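Only a single protein chain was left out; the remaining protein chains are all shown in position.
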Amino acid sequence: MSQKHRLKDKGYINRNKIINFKFNGKSYTGYEGDTLASALLSNGIHLVGRSFKYHRPRGFFAAGVDEPNAKLQVQLNGHSEPNVNATEIELVEGISATSQNCWPSVNFDIGAINNFLHKFFPAGFYYKTFMWPKSFWYKIYEPFIRKAAGLGVASVEKDKERYDHKFEYCDLLVTGSGPAGLASAYAAAKSGAKVILAEDKHRFGGSLLMDDVSIDNLSGKDWADKIISELKEMPNVTVKNRSQVFGYYDHNMLVMFERVGDHLEKKSEFTPRQRLWYIRCKEVILSTGSIERPIVFGNNDTPGVMLASGAKEYMKVYGVLVGKKPIIFTNNDSAYETAIEFKNNGADPLILDTRKEHMSELVNEAKNKGIEIKFNHAVIRANGYKKVKSADIGELSEDKTEYKNIKKAECDCICVSGFWTPSVHLASQSGNKLKFDNQIDAFVPDKSKQNEFTVGSANGDFTLQNTLNKGFKAGKDISKKINNKEIDIQIPNATEKKHNIHDKFWCAPLPKKIQAKRFVDFQNDVSVTDIEIALREGYRSIEHVKRYTTLGMATDQGRTSNLNGLQLVSNIENKIVPEVGHTTFRPPFTPVTIGTIVGREIGKHFMPTRLTPMHEWHVKNNAVFVDAGAWKRPRYYKIGNETMLQAANREAKNVREKVGICDVTTLGKIDVKGPDAAEFLNRVYTNAWMKLPIGKARYGVMLREDGMVMDDGTTTRISENHYHMTTTTAQAANVLSHLEYYLQIIWPDLNVNVVSTTEQWAGAALAGPKSRDVLEKLFPKSNVSNEALPFMGYQEADLFGVPARIFRISFSGELAYEINVQSDYGMFMWEKMIEIGSEFGIQPYGTEALSTLRIEMGHVAGPELDGRTIPQDVSLDGMVSKKKDFIGKRSLSKLAFNQSDRQKIVGLIPTDRKTSIPEGSHLVIDKNAKLPNPKLGHVSSSCWSVENNNPFSLAILKDGKNMIGKKLFAVSPLKNISIEVEVISSHYVDHEGKRVRS
Amino acid sequence: MRSQNEFSYGGDASVKRPELNQEVSDKEWDNFVYNRKSLRGKHLELWHHVSGCRQWFKVQRDTTTHEIFKTAKMNEEI
Partner (left out) sequence: MQKYSVFSLIKNAFSDHMNWEVAWKDPTPKKEYDVIIIGGGGHGLATAYYLAKEHKITNVAIIEKGWIGGGNVGRNTTIIRSNFMYDANGRFNEFGMELWRNLSQELNFNVMFSPRGIINLAHSDAQMNAYARRGNSMRLNGIDAVLLGREEVKKYIPMADFSDDVRFPIFGGLMQPSAGTARHDAVAWGYARQADSMGVDIIQHCEVEGFNITNGKITGVRTSKGEIKAKKVGLCVAGSTNILAEKLNMTLPIETHCLQACVSEPVKPLLDGVVTFGAGHFYISQSDKGEMVMGGDLDGYNSYAQRGNLPTIQHVLTGGLALFPFLSRLKMLRTWGGIMDMSMDGSPIIDKTHIDGLYLNCGWCYGGFKSTPVSGWTFAHTIAQDRPHELNSELSLNRFSTGHLLDEKGIGTKTWIG
């Protein structure tokens, strides 16, 4: 029979909708509203996994985020996902789950042999062994350890689902919809404040769903439902379920992770799976509640051992009875509610209370219900391998370190409660230093660092009326602060059972004759003994204990183990807990998928793609593109079966012999305007700028303050106070920030403004001996003769009705022009140039040919200007003014920059005139020298010289100026290449620069 | 409140660039280019609204808590 552990008419699941699912290959059913955990438990399945180190059988320990054991591999929507918390994932049709970390099956796991050898695997054992012989660590031992590593299996498939981001601002964010959260959200919302209420689970209400309380004569759940429906009606309130606030960052920026799609049976392809919310809030109420902590005892990891609160949640919320003969092992009153609930559902609970004979409202009620209570008793050890069958129980001695008599008690589950631990993670993340509260033996928030306030059991307040009082007050205070409104709300009356004080008992002593492991951290298999060993060996700081034993480092981040670990350390070290301190709480509160954090910037959207206005033409004409930062640039235009080198050489040759056209839109363009523009340029560039006439361009080099070349380019004086600066494509953004830095911070007295115009202008370079012929036809109304438009000249012209700018500048070393029109006319310009140029043999050329042309000419570019070269290194000394000061000048006097053998740019040709020299090769005197072989320099750029029809390279060479004519070896051990080369001038073609002026 | 992503950092605002065309000792120059106090606690620094209005401005911020005490335009004192 399926779901035979389901109670009749209990819980908030939808019994009208049956859900089919699979676990370890077998089919089961559950109901809508179940979690995978509650559905499995309704089918009587406790054993769901194996532990990490000893492969011990493990079952459900909790019912929510605190679950340490039930991490499953889940198949859903065609994806397989590891380490899914079965107590959190909602049951949805077709979901399939399998156990992890076991082979061949969870029922019979070979790895469990580790459990028998546990003595040899104490904390930190791997630091002490696997060292001999030396090579075995990496070859034998570690592969073996790695095989055992990990829990689930990551799929290597591409994720087909989408993840969204959302940005929100609010007056108040409330994290958790228990009584504290509802009260504060409601009170604040009443004033009109913009409120976001976030609940991790899919049901609102938090503890109100489980606790036997009433508020204003409504049951806890009904009151919660009423408040939620009122909040939902308010336009100033956003109520989100399935939403976990997982990080509290600077300046009240919180982040929330919303599960949008996984629980939906049908969804559109546009429904995201999960959504990340960045929420900037004025105020934050942390109403994150508390987590029950266990008492440590022998074999406390056996399936069937569970938190008392978990058992209660399964009964109350899901209508699942986890046992018929439960033992309730507690040091406080709250677990009595679990016992009473068991009793109400026909089970036969036995309460073991570590406290001495004790009276309270709940104790009385339990007694009246006929529940057997043994005071001053503890569970020593659970018995049973894959499921609890019985427990060894004992009566505690006066000092509670021994037992008076020990008996066996039959049971089918053990529900344990060691009192409650406030969830202070978010408070701690916000910068709140926590304080230890001796009353509750746990940390609670102290003074706020940011605008946050913790209410309810997260603050150690465990009574409902107090929580409501403080929640409403907090909401009202925030209303006052935000809207300066006094709200008059009647605080409701709560009816609740009074709880008496808990017993400071958190670990059952283990008599010598009883063998068992007592686990503090379940998932990482950290036992009491492990912690004792760590301390014995001197790992005494709590961080050392954590790291040496791995306590609290599993995927549950020690939610149920950290405090018990601390108690153990403080007991052994004979310190109080606050002296031991706590480890740091770090985001995220619960694990968050990486897809959610990244959002939509995936695949091709990793970075925006910038296209020039002529892009479509390039595509149509077989351009092969290259990424230049975010830009796509034509690298070469492929004709037939050409290789890249063939195409580049053809294009370059065409420029040298006829005329070529190149899309140079991507060059950075900056307008520099103002009466002090010339003075500013004079400070920014190394050369002189005060006397540049209107209508003239000049080449400039700019340095960083450390003396290194930052960028180069031409700047043209368009009018009296208007200059048009160009930068390299790569440095465009940096140069603009650099200019703004100096104008706004260093020299605010200069009356200059700068603005990027890169995207306003489309640019085409027209280069080659026939470029003027093309130009004349392109601008029939203009005089573009050598006299009217000389080298470094500038004209404004009319391109068939389109205003254009003509700059006579050259990167290729040929007679060349650069024409700019407004971006919208870029394609028009380009097509006109191609059309008109066709009779002169015009061909487009890409960045490969561009490189060839500039390398031959000895013009430097990115590979030479690599942030490590000063002007002298790249033969730009002539550009450096001796007369005036400029950015970076003072650094040029540094010792290293003036050494006589300082590096210098040179040209290289292979002595065989055939073998191309790979970029990145280094220059050495002796190619066979023993290592380390001293390096004299490196090859920065290489090309096939179309002019001389042999390879040519540029290199940065130590003492380069005195090396001309010498022979060296260019070696690339990576490519197993060494080439004898001759050092020549870096200007390989047109040494005198006649062509650009022709 | 604007997102952190819109801004880029510009370092210690108390560092003064030596005047142009002045004799500057090696030490003074290196103090401008390289050496930084990198204070713990209150730190006066430069930020650039790089994906926004492109203004450089001054921020007084705590380097241990990241709390921002004051911001000011470049021509204002903090």
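Note that the chains take the letters A and B in the order they are written out, and that residue 1 is the start of every chain.
As a convention for this text, a residue touches a chain if its C-beta (ideal position, glycine included) is under 8 Å from a C-beta of that chain, and two chains touch if they have at least 3 such contacts.
No experiment lies behind these values; they were computed from the predicted model shown.
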item: Given A:15, A:226, A:358 or A:938, the one touching the chain that is not displayed; value: A:938
item: Sole residue of A:8, A:26 or A:134 that reaches the chain not shown, by the stated touch rule; value: A:134
item: Hidden partner interface residues of chain A, rising order; value: 79, 81-83, 119-120, 122, 125-132, 134, 137-138, 142, 145-147, 149-159, 163, 247, 249-250, 253, 255, 278, 429, 529, 533, 536-541, 543-544, 547-548, 555, 557, 584, 586-588, 591-595, 597-599, 601-607, 609, 626-627, 704-708, 862-863, 866-868, 891, 894-897, 918-922, 924, 931-933, 935, 938, 971-975
item: Missing-chain contacts mapped onto chain B; value: 3-5, 8-9, 11-12, 26, 30-31, 33-40, 43, 45, 61, 63-66
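Keep in mind that, in the parts below, only the chains that are shown with their structure count from here on.
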item: Intercentroid distance (Cα basis), chain B paired with chain A, Å; value: 27
item: Interface residues, chain B side, partner chain A - complex; value: 1, 3, 8, 10, 17-18, 20-21, 24, 29, 32-34, 46, 48, 50, 54-56, 65-68, 74-75
item: Of all residues in chain A, those that touch chain B in their complex; value: 167, 169, 250-251, 278, 280, 431, 449, 683, 705-706, 736-737, 740-741, 744-746, 748, 884-885, 890-891
